[in-house]
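Okay, handing you the structure first.
Apart from one protein chain that is not included, each protein chain of the complex appears where it belongs.
We just call them A and B in the order they show up, numbering each chain from 1.
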Amino acid sequence: MGGKVTCTLGEVKNRADFIIYWGGNPAECHPRHFTKYTLTQKGKFVPLGRKGRTMITIDIRETPSARAADIALIIKPGKDFELATTIRALMKGQPVDEARVADIGLPLATIQDLVERMKRAKFGVIFFGMGVSMTRGKHMNSAGLLNIAAEMNAFTKFVCMPMRGHGNVTGADVVLRWTTGYPFGVSLSRGYPRFNPGEFSTIDLLVRGDTDATLVLGADPGATMPQPAIDHLTRTPTIVLDPKVTHTSRIARVHVTTAVTGVSAPGTAYRMDEIPMTLRPGLKSPYPTDEQVINLLLAAVAKKPAWRPAAPEELRGASLVRLASRT
Amino acid sequence: MVRITGGSVYDPANGINGAVKDICIDDAGRVVAALNGSEVRTIDATGMLVFPGGVDVHTHVAGGALNFARGLVPENQRIARKFLHTPELRAGIGGLTPTTFATGYLYAGMGWTTVNEAAVPILSAKHTHEELHDIPIVDKSTLLLMANNELMLDLLEAGEFERAKSLVGWMIQSAKTFGIKAVNPGGVAAWKWGKNANQLHKPIEGYAKITAGQIVTQLARIVDELGLPHPMHLHQNNLGVPGNVASTIETMNLLQGHRAHLAHLQFHAYGGHDWGSMKSEAPAVAAAFLAHKNLTCDVGAVLFGDAVTITADGPWQHLLYELTGRKWGNLDVENETGCGIVPYVYSDHKLVNAVQWAVGLELLLLIDDPWRVYLTTDHPNGGGFWRYPEIIRLLMDAEFRKAEVRKLPPEAQKRITLAELDRQYTLSDVAIVTSAGPARALGLAQKGHLGVGADGDVTIYSGKPDADGVMLSYPRYVLKAGTVVVEEGEIRALTEGREFIVQPAFDPGIEAFIRPNFEKVYTMSFENYPTEMSRIRHPQIVPCSR
Partner (left out) sequence: MLTLTLKEPVERVPLEAEALGPDTVAALDHSAICALPVYLGKKQCRIDDFFTVDGEASDELELRGDLRKVRWIGRGMTRGHINIVGNAGMHLGAYMQGGAIEVSGSASDWVGGEMSGGLIRIAGNAGGQIGAAYRGSRRGMSDGTIVVGGSAGLEIGMRMKRGLIVIGGPVRDFAGLEMKGGTIILRSGAELRTGAWMSRGTIISLAPIPLLPSFLPSSRYVPSFLRVVAQHLRRLGTSVPDDPAAGTYTRYLGDAAVIGKGEILVWSAA
């Protein structure tokens, strides 16, 4: 089942001599990526900087990032999974069907060459963006690239990591994992954490109309989600906490303006490689922080009758520590 | 204020071996000789066994590696024990990678009150401390990963020992940890290029001079000269490799003249030369260990069933992934260390696993100085920490143990000596290997005993065997700093534990040396590197001896 083989960004800066950006455009979306971490810095073991590195882009169109690449591979839309699967097979010396490879938009020889270059690298890295994770195939596209990196370690050092999106999404992922055991799509309705993307993930919940109230913090679903989701947010009570009046605010029941985290409110953000960074606010704000508002909400909820969820079947009658099982 | 009366007290640090006596705890949460005053809760412990609270000297419960593991195994979380939300308790999930609140409930529920998080990278120490902040009840200490720190290795390579020592002092203060951890010295640095360090006396990958053996001795010397309460805590080279007994004994020889704590020694006591010929070399390792009186160890025993291997030993984890085809997580941390994660299952019909199971028990039985060997499973590498009572049972009941050995594959039984061992742990032995001994090794003077001045961390067992005939399965009462936190298997109170940290002396000029090097090889501003003291919940500074 592969896995996730990755590193912190300093490892890329110091060692990577072969960098693939797949389905992402860092030149425009992560503007300091090249200069701070991956291309132009002189690394401890890459003293020549840019000249000591080969950078490859894989995308469905030419972007500013592609123009900065040593090799820019343009593939047909919706073929990332096929390309990843082909690479996995070729890496193991397995035959593939040449005609179906051609449907990817690249000649077989080009892909073979790519695989050989990957194997010859001293330290290879694949960064992938929403062109991979949000197009048809979604998490399986991501899994394809992660598997390539894991399996490449039989030949040379290789890592892979996603280019994360807005704000502190990595931080939310990290904190949810340590408090609930799961990174997102967590339901607490039965009194303990449950995880099932598609059942408890946001868009699906809203499109199906499974919820009867929504609290939105640090996101703007009213701008980005499919219309049925927006309709559901409109017809059910929706509360927004945001520094600005957003699209979601306009359809919400309540909007609370809060201070901007990192500018006026303190906290900790987690970088895309999960390294925690202390936020040092430089300005004062007349608005409360998100944290203050949430604490007020919790205090108000605490005044209501307590909710005691029913124990699931396996816990009935068991005390905390009757733990004879092996799980 | 609490008086525990009528119980048989096992306080080996103070020479008490079952005597019936009162234990009194004052409002400050400390054991006192006597209590006056009216507000005393009395716990009638007649017929019960009174132990100092358990001390786990090596576990993985918080921080980047553990959190990575949580995300890797949602299927484990699905079948793990559930902790329900109540107005008093937070929801959570138990299992092998428990969520933070559940970690506190599980340890306390088992009667363990102090845990030592064994692996903290400096770069993500803030994350570790945030998670520790969310673990209720238990007191914590942490160990900083240093043996593959390239800033330090560069200095050792250049022969700059004093500077390296100051650097370590600065790092430990920066990360706000308690001790120093060494994992596969040179091997994790080599893994940055996909290599390892299997030879103690060859220069490590990327260096011309410094060897793994030299890292071991020099880091041990640094820890001694900084006067840290706990010695260098060493996960040796060649973990898990058949035939690693030679490397282990050589490492012990190298450590002569220094204190050191050998982690999860079970994984380092194998004979044979490949998986097919693997056998136990616990007798040889135990004998060598007993002769090296400067050393302590924890056993890292394995139990049959599910485990999640989480270690900084990246190259070993890649090997495990290739051997088993299980999921593999890897995260290299720039300039410092890394981690590897592979979910695993120890099977009682696999030869290798059967030998591993036996080796841990053999070490615990053959090392007959209980003050120097401690009970762990290197949680969650060998099995969940909430299964320690199973190991205690195997140690105390030779008949049961021998019956378990007879269930192993016949070929495995030929590779081990466990069936011949008759020793049975006494209650005093158990109190030492689960509490008094680890507390002493950690240098926490107020832990692991019930004498005047000790922290009021007390575990009270019922004194009657349970339905399976087991004496020390789960406690009847657990007290933390004098507060009853667990009673009859239910959490009664949620206290907040402390975090032990050290502040060794070092040459402050080292910062001027570190800064420019840091800016060259790291990817953040130097100002953002240290962990702020405000992140530590109830920090308690433990003095260094220098």
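Operating definition for what follows: contacts are C-beta pairs under 8 Å (C-beta built on N, C-alpha and C of every residue); 3 or more make two chains touch, one makes a residue touch a chain.
Keep in mind that what you see is a predicted model, and the values were worked out from it rather than measured.
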Hidden-chain contact residue, picked from the options A:V96, A:V256 or A:I294: A:V96
Residue of A:T54, A:T85, A:T110 or A:S285 touching the missing chain in the full complex: A:T85
Option from A:G105, A:P197 or A:G262 whose C-beta touches the chain left out: A:P197
Among A:T156, A:T211 or A:T278, residue touching the chain not depicted: A:T211
Footprint left on subunit B by the chain that the document does not show: 72-76, 78
Subunit A residues that touch the omitted chain in the full complex: 1, 81-82, 85-86, 88-89, 92, 94-97, 100-101, 103-104, 136-137, 140, 188-191, 195-199, 209-212, 307, 309-310
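Following the convention adopted for this analysis, only the chains that are shown with their structure count from here on.
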Chain centre separation in whole Å, for subunit B relative to subunit A (CA means): 33
In the complex, subunit B residues that touch subunit A: 62, 64, 67-68, 70-72, 74, 76-87, 90-95, 97-101, 105-106, 109-110, 123-124, 126-127, 130-131, 134, 192-194, 303-306, 318, 321-322, 326-335, 338, 341, 386-387, 468, 474, 486, 488-491, 520-524, 528, 532
Contact footprint of subunit B on subunit A as seen in their complex: 1-11, 13-15, 36-37, 44, 122-123, 150, 153-154, 156-157, 159, 173-174, 177-183, 188, 191-195, 268, 270, 274-278, 302, 306-309, 311-312, 314-315, 319-324, 326-327
